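A single protein chain has been omitted from the complex, and every remaining protein chain is retained in its original position.
Each chain gets a letter, A and B, in the order it is written, and its residues are counted from 1.
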Amino acid sequence: MSKYAFLFMDDGVDYQSDPTPEQQKVYADIFKWFEVNGPKIVDGGAELQPTRTATTIRRSATGKVTVIDGPFIESKESVGGFSIIEAADLDAAIAIAKTWPGYGIEIRDVVEQRERVAEV
Amino acid sequence: MAAVFHEEAGRLTAALVKRLGDFDLAEECVQDALVAALEHWPRTGIPDNPGAWLMTTAHRKGIDRLRRETRYREKVAQLEETPMTPTSSMPDERLELIFTCCHPALAREAQLALTLRSVAGLTTAEIARAFLQAEATVAQRLVRAKRKIVDAKIPFRVPEGHELPDRVGEVLAVLYLMFNEGYLATGSRGAMDRDLAAEAEWLTSLLARLMPDEPEVLGLLALMRFNLARADARFDGQGDLVLLRDQDRAKWDRGLIDDTFLLVGRYLRMRGPGPYQLQALIAGAHADAKSWDTTRWPDILRSYDALLAFSDTPVVRLNRAIALWHVEGPEVALAEVDSLSRELNGYHLFHATRAELLRGLGRTADARTADERALELTENPAERALLQKRLARHSR
Partner (left out) sequence: MPKYMLMFVGSDDWYDKQSKEELDRAYQPIMKWWDDLSKTGVIKGGEELGMQRKATSVKRVNGAMKVIDGPFIESKETVGGFALIEVEDLDRAIAIAKSWPGGDVEVRPIVDHGA
């Protein structure tokens, strides 16, 4: 069994303000998806608010830190949430991801706890 | 009425934000009250206690709003319970308000619009006209900013000691940008519109009252006032821009200049140097000189050198080059300016400055080319007119 990170992708539409009946159905299906796949979800993670609520901290080459309004990438599509699931292998993870009722998912490996070089 | 709005709008917003705990809602209530005042006061006259009138109205409008939106039900009870007091007897929380409006997590344009709206009491329409933008654009910008404050939970507070320098810097950047927008946009707004540069000066003055021990705030205030003191000399009889070197110094407000030097004395004694204080010293050196030629250029050059230590940017180096010209001659200055060509090639003032230096060296043909390049790159109508006049004058 391996851990995979599911990055739930957003198509850029702000659902929170005024969801259409169609969007509401997707939201309900998503709720059911989490229930059905509960056993496979190791970390429920979180749903993120839209990118308009984002703030990015940028570090320049000289070490200067700047606080900026907005996400780190300006694009229509964005990450809308995270979860960690456990599956036998990547194919199994993909099969689970394909049942997602939303727009899409990016599946990434999870880097396990690194070996510490020196114990502090 | 503008003076009343100035004093009361900010206090009112701050008080309501505190009481309601919701920036968006507080802001909407104040806006309702200001619009109501604009409707009634021209007919009934300004009330004896305008603060109380606005507070009562905001209160009433607030309750109306809350009743209409179910998510605010608990807040209705809160508003109805607490007694109302005139804003002047409430603790002044405008400093919290200023830091919230100028929070770095908000985009610069949002900071500008929100500060003018919440602290200075301008309407959306007035802000839109000041920046030559569509009212709907400004309205949307304000809505987005207020939603972000609520959704991302930007706190309503004065930053703590260690955070203060950066956060004060952010506020001053907003106010300085506002001042420059107003200063340069002269002539393109209606006579009844609020003067953006004057608003920026008022806000900076308020900030100085609320934070009397911050030398950079005093520095920015002094810089603005030295600039404003020259206002009457900036345009000639035809309404065209007049450069500092050519201005009739008899038209400068000597009283304001003298008062501003007292401000300079205050911040120098605080011994906490910074970029705005240095820029004010430069403006002060000009204000103090009887003529362009008798200006104390070595002092100005020294201030620019100190400014470079805080902010070594091509634009600062460009402005410093003029002082360099008068202290070390046009060849040295031109060499310095030319070294900036890669970064500043798209900047109209780079070419305009080069033109002046080239003319100083007698290279009239090259100067003309530079002026033409500057004209190509200038968008501001007043500056364009100036450059066109210059080209016409030197066309022989």
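Everything below uses one rule, namely that a residue touches a chain if its C-beta (ideal position, glycine included) is under 8 Å from a C-beta of that chain, and two chains touch if they have at least 3 such contacts.
Note that the structure is predicted; figures quoted are calculated from it, not measured.
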item: Among the chains presented, those that the missing one touches; value: A, B
item: Candidate in contact with the missing chain, chosen from B:D92, B:E109 or B:D151; value: B:D151
item: Residue numbers in subunit A that touch the chain omitted from display; value: 3, 5, 7, 9, 16, 43, 45-49, 51, 53-59, 65, 67, 71-73, 75, 77, 79, 82, 84, 90, 93-94, 97-98, 100, 102-111, 114, 116-118, 120
item: Where the missing chain touches subunit B, by residue; value: 103, 105, 151-155, 157, 159, 163
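Criterion: only the chains that are shown with their structure count from here on.
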item: Length of the line joining the C-alpha centres of subunit A and subunit B, rounded to whole Å; value: 41
item: Residues of subunit A touching subunit B in the complex; value: 49, 52-55, 66-70
item: Residues of subunit B touching subunit A in the complex; value: 104-107, 110, 144, 147-148, 151-152
